[in-house]
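Got a structure here, written out as structure tokens. Questions coming.
What you see is the complex with one protein chain gone and the rest in place.
Chains: A, B and C, in written order; residue numbering restarts at 1 for each.
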Amino acid sequence: MTVMEQRGAYRPTPPPAWQPRTDPAPLLPDAEPYRVLGTERAAKADPELLRRLYAQLVFGRRYNTQATALTKQGRLAVYPSTTGQEACEVAAALALADRDWLFPSYRDTLAVVARGVDPVEALTLLRGDWHTGYDPYEHRVAPLSTPLATQLPHAVGLAHAARLKGDDVVALAMVGDGGTSEGDFHEALNFAAVWQAPVVFLVQNNGFAISVPLAKQTAAPSLAHKAVGYGMPGRLVDGNDAAAVHEVLTDAVRRAREGGGPTLVEAVTYRIDAHTNADDATRYRGDAEVETWREHDPIRLLEQELTARGLLDDDARQRARDAAETMAADLRARMNQDPALDPRDLFAHVYAEDTPQLREQRALLEAELAAEQEGTHR
Amino acid sequence: MTVMEQRGAYRPTPPPAWQPRTDPAPLLPDAEPYRVLGTERAAKADPELLRRLYAQLVFGRRYNTQATALTKQGRLAVYPSTTGQEACEVAAALALADRDWLFPSYRDTLAVVARGVDPVEALTLLRGDWHTGYDPYEHRVAPLSTPLATQLPHAVGLAHAARLKGDDVVALAMVGDGGTSEGDFHEALNFAAVWQAPVVFLVQNNGFAISVPLAKQTAAPSLAHKAVGYGMPGRLVDGNDAAAVHEVLTDAVRRAREGGGPTLVEAVTYRIDAHTNADDATRYRGDAEVETWREHDPIRLLEQELTARGLLDDDARQRARDAAETMAADLRARMNQDPALDPRDLFAHVYAEDTPQLREQRALLEAELAAEQEGTHR
Amino acid sequence: MTTVALKPATMAQALTRALRDAMAADPAVHVLGEDVGTLGGVFRVTDGLAKEFGEDRCTDTPLAEAGILGTAVGMAMYGLRPVVEMQFDAFAYPAFEQLISHVARMRNRTRGRMPLPVTIRVPYGGGIGGVEHHSDSSEAYYMATPGLHVVTPATVADAYGLLRAAIESDDPVVVLEPKRLYWSKDTWNPEDPQPVDPIGRAVVRRAGSSATLITYGPSVPVCLEAAEAARAEGWDLEVVDLRSLVPFDDETVAAAVRRTGRAVVVHESGSFGGPGGEIAARVTERCFHHLEAPVLRVAGFDIPYPPPMLERHHLPGVDRILDAVARLQWEAGN
Partner (left out) sequence: MTTVALKPATMAQALTRALRDAMAADPAVHVLGEDVGTLGGVFRVTDGLAKEFGEDRCTDTPLAEAGILGTAVGMAMYGLRPVVEMQFDAFAYPAFEQLISHVARMRNRTRGRMPLPVTIRVPYGGGIGGVEHHSDSSEAYYMATPGLHVVTPATVADAYGLLRAAIESDDPVVVLEPKRLYWSKDTWNPEDPQPVDPIGRAVVRRAGSSATLITYGPSVPVCLEAAEAARAEGWDLEVVDLRSLVPFDDETVAAAVRRTGRAVVVHESGSFGGPGGEIAARVTERCFHHLEAPVLRVAGFDIPYPPPMLERHHLPGVDRILDAVARLQWEAGN
């Protein structure tokens, strides 16, 4: 049976015989972002999971501050920080099984690292080295996508292919609030719903696309409300509540895995740092706003919960900090080494096999390198 | 005050202080397509309007059959018929004031004609003559748009510009069900809502995009459900009920004119003919389905209503038919004349002024034409 | 071995056959695009594939070209070999970001770890009386995008061979199918299709000694016709069919031009910024001292594609080609 037949073929019927094809009600998001921490629901959360999330958040925050520091030392060309968004980044990675695929946007190196990729390999793009430092097939992490929203159809295609092959694989694709305005967002969600592809779309609504606030990006009640227009459920979640994001994503992944099709998740969060180290956020927002969000810090929220319930002792806290510091020290040390790039590699992977034209150009470059070497260059 | 300020600036607030920015409920379409004819609502409809719509539908049907006949005689290269969709075409034109703008898709020559454009001028594209036979500024009708959905951002931009200039102008843009899948549909609706542009989007859901049925195009409850994801109202209407389409579009145009912003209207209708004369619809659909829709013919629906209420006598019926026949005879006669195209015009309007390169190429063509003339061509 | 009689077939039929054979040979080959399933494509090139291989192998997609190519990228990432149909030349433009920013670069970006064996079929060019947006010669865009292969057949046999080779390539290949040759016939044995040539080889379609016409796709038959007509004027013209624009067969082309000392590049695409500039420049770089005259270009005009009623004035025909040959400074040299 084809995917189409499974979903039941639609034949046009004249309005007198009209039947809504899908019930819209269950597709609409709740009016308020879903929360777990600080609510009754927290009691039902697995303490082990909460502790794991906590350690990962601490790790993630340290990763963010370390990477930002590396930009100041000129060791990273640019770094888009996820400080304040660690709950989304970490939950995205943790909600997936090993065999699943992650499709990160350019901002999501933390999710990539949380999925198991070596931080140095995750950062090659941003240090000015080759684009993808890791093998996408090793951890099933697609290359970081710079052109916004273009990774979403890739995730749909991969998930669809896996399903056609009978493999039990889910793809989770990440995008920003700004990215939802791109045509590729629309086309990807539509394909996903029509094909009932096992894919989860996570929109991190961090309030801004560089300098542009959400009000200039959309007039929708929420970004999650876009889901009904594709015939998939939309979920709104507090993006700084790690337990909530994890639960909502895990549900969506399970649903996709069981053949229930795609889900759109909007996580409401905030970009505490500037767009990147090169950006000056004071040009477009005030400190007061940032302060409000610092109050709602993802680590603090989780720490409060854990502490209140006696699930976090000083030891565990220290272990989390130590692990983070070990990573940071290692990252610093290894990023301080200059990578050795071979200019001849410029031609190595343009095609499976060099064209005659590239062979000529490689020879030209080799002559230039030889002249440089011998100091005979002009 | 800028448009943005009028709409009220959104500042990100942490989820604990979350306020839905827009109430989604009024944006959602009804579960059933809106109908007037054959319901109690019909009693409230203006008899004069109904009679006018009737005459226009008869005219439109005749236009469709005549244009289709012209393809068989080789007088039109191709014709995408709107037989069965006349209610949408006619209502779109009639819902607009003179100063408003119509943005037709490639299928909508009938709407263009209903807006006042000479049928011969409306058909130049389809007879193989220059693309736009009419002056877009004379009747405020944009050129027919072949690349699907690309006309939608144009409509938004024009409406936005008019509003910025303080002009009381609304744009109505037409698109097919298939066209809603394109990225440009998404981007246009989003811009329209963010800018609160005075624009109305009319989707004619005629069941097919060439051979592809709606079920392969979308999994949404209805196309009108896409509206809420942009923060604009979505309306679902019986596209074969001329009174209903006219009422819904008129409301949406009024709303836009009054500063209420854009509306998405999905008119449920059916393409009775093949995609174009070149298409073979039997490859992808059965006669039975077509027959069901013939029962729900827009002319018949309106005629039944008018007749039942004694609003249509034989005289009026005959007058409508006569007007349509006059148009058809005139169209036949004028389309049977070969238009005289001057090859030199190939260069006339590429730029305001020819580039030196085009001047050289024009000279080449002129030499070729001279040789052809003198029979000295090889 | 039984001898099979050569049967006439159209280019469209050869393309269908190539898709069918590729799908039969490799379950990873999937066809997707607008109307490719039930309808068999607006040019019927995918006719019968959905029936034979199922709708999951030959899929009618939603109407969104970036989505089609973008999902094909994802499918290729997972090991499939998608063959995408863009319905017409101008309707490939919405997919250009996916094409340029991802399809052409994924192998390079991942240092060879994530190749994308995606085939992109684009019916292209004019001469079919199509309305605006249905007759573009868009090859310049593809040629200017490193990471893509670009091929275009001019014969029925090449249509089969190049499409098979494209699908077998581990790199993305744009297959430009000349619309006006879809119904051109050739005797071709579908039971024993040509072995698949590697992509990147031009072929001399007609040997000649006076001058070389360098051309491809829809202009090949026009050049052959011009070469016939040229005999009356005492010119013996050579015709080279490039078949592959990327990679470019410098060897075959330069050898031909060195033999004749004169060359004209012929294509439908506009001249300015079109393929002819590249071809003329590389031929000149390689054959400068063999050239009796500059390499000339015969092309469509640098205008948006004209309406059907005027297209014959736009498209390079026999006369425009021979006019150019006449300008090859015969007094000076020969």
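Everything that follows uses one rule, which is that a residue touches a chain if its C-beta (ideal position, glycine included) is under 8 Å from a C-beta of that chain, and two chains touch if they have at least 3 such contacts.
Since the model is a prediction, treat every value here as computed from it, not as a measurement.
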Absent-chain contact - pick from C:20, C:57 or C:105: C:105
Contact residue for the chain not shown (choose from B:31, B:97, B:308 or B:348): B:348
Sole residue of C:9, C:49, C:68 or C:90 that reaches the chain not shown, by the stated touch rule: C:90
Absent-chain interface as seen on chain A, which is shown: 77-78, 125-126, 128-131, 146-148, 178-179, 181-184, 209-212, 216-218, 283-284, 339, 341, 343, 345-347, 350, 355, 357-358, 361, 364-365, 367-369, 371, 377-378
On chain B, residues whose C-beta touches the chain left out of the figure: 2-5, 130-132, 135-137, 142-143, 147, 150, 152-162, 164-165, 171, 183-184, 186-188, 190-191, 194, 345, 348-352, 355-357
Those residues of chain C which, in the complete complex, touch the missing chain: 66, 90, 93-94, 96-97, 100-101, 104-105, 108-109, 132-133, 140-141, 143-147, 246, 248, 269-270, 272-282, 284-285, 288, 291, 293-297, 302-304
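Convention: only the chains that are shown with their structure count from here on.
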Chain centre separation (chain A, chain B; CA means) in Å: 40
Averaged-CA centre spacing for the pair chain C and chain B, given as whole angstrom: 36
Contacts with two or more other chains, residues of chain A listed in rising order: 4, 183-184, 186-187, 190, 194
Residue numbers of chain C (touch at least two other chains): 61-62, 64, 66-67, 94
